[in-house]
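With one protein chain held back, the other chains of the complex are shown just where they sit.
Up next, chain A:
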Amino acid sequence: MTHILKPKFRHPNLPKNGVGLTRRDYEGVVSTLCAGCGHDSVTAAIIEACFEMELPAHRVAKMSGIGCSSKTTNYFLNRSHGFNSVHGRMPSVTTGANLANRGLVYLGVSGDGDTASIGLGQFAHAVRRRLNMLYICENNGTYGLTKGQFSATNDRASKNRKGLDSPFDSIDLCNVAIELGAGFVARAFSGDKAQLVPLIIAGLKYRGFALIDVISPCVTFNNHTSSTKSYDYVRDHNHMVGRLDLVPEAREITAESAPGVTQNVTMHDGSQMALSAVSEDYDPTDPETAMPELARFKRQGRVATGLLYLDERQEDLHDLIGTAPGPLNEVPAEELCPGSDALEAINAAHR
């Protein structure tokens, strides 16, 4: 938190994207989080991703629950739609919004408490319904906003700031999501934007449910040496399973331009995603091998990061239940109210 407003001055040579906006045009109000909070880095990565994607802010809906993490939707995309729901209820609110207006880009930001504790049920259903959204969980293993209680993602091995153990096993949101049928599952670290930004772009483009579990250290309550969600621990144990490069539609991926590419994936907007394995032959498109591998990394105390799982089908809730093709606010009046003859016919069918 700072006491002054961020000055309006910008670097005179600040680059502009194709729609004439600078990175700073994607900012929100100044963050009130603790200095050094990982969540602020995620905010910066979201800003960078939206800038690179040239997203028009008014076509984005920022959704969140309660927590330091959930507050951050206020810190980016000042001119977007947004809904700050009650604790853990962001998935349902997003489901409703998405059903009503499928034309917007849904970006949910939540925390490990908001997602894995109070909101676990809501989260599970959004995943299995393949809600078309990017769900970012800013995972710090603690309830930051309420002063540092253990959260459900806190590892058994991780002690709290006062040295106390957690009696319970942790929930691995990525495993849960893969299990429940999410199409795009990634883990990242707030301290590595080079990895995080492309993942956010890919997640926003993905049609279906996309989860990025971002390990985002809480500097105030969970950044001590006995924590497994501290800057140092994550840096020391980070195990990148693969690299993801985004390739604009126009450019063909050749072996030369992207050495070590093992997979090319076409996104529904026509752009390409190039996946390259960094170590071991981890194949994110094969759940049969990916799940056991992830379990092995976890046993070894490694933090597997990168795109962990990808379902290339890219189907979403609308496809599954066959909803109207466009946003409801664009349905013309005569279709919305087809007249008494149509009502008669419906009633007759129930007699």
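By our rule, a contact is a pair of C-beta atoms (placed from the backbone, for glycine too) under 8 Å apart; a residue touches a chain by one contact, two chains touch by 3 or more; residues count from 1.
As a working rule, contacts and distances are computed from a predicted model.
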Hidden chain of the complex, named as in its UniProt record, picked from "Glutamate synthase [NADPH] small chain", "Cell division protein FtsX", "ABC transporter, permease" or "HDIG domain-containing protein": "Glutamate synthase [NADPH] small chain"
Given that one chain is not shown, which residue among A:7, A:20 or A:163 touches it? A:7
Looking at A:34, A:171 or A:291, which residue reaches the missing chain? A:34
Across the whole complex, list the residues on chain A that are touched by the chain not included here. 1-15, 23-24, 30-31, 34-38, 40-41, 43-44, 190-191, 193, 217, 219, 231-232, 235
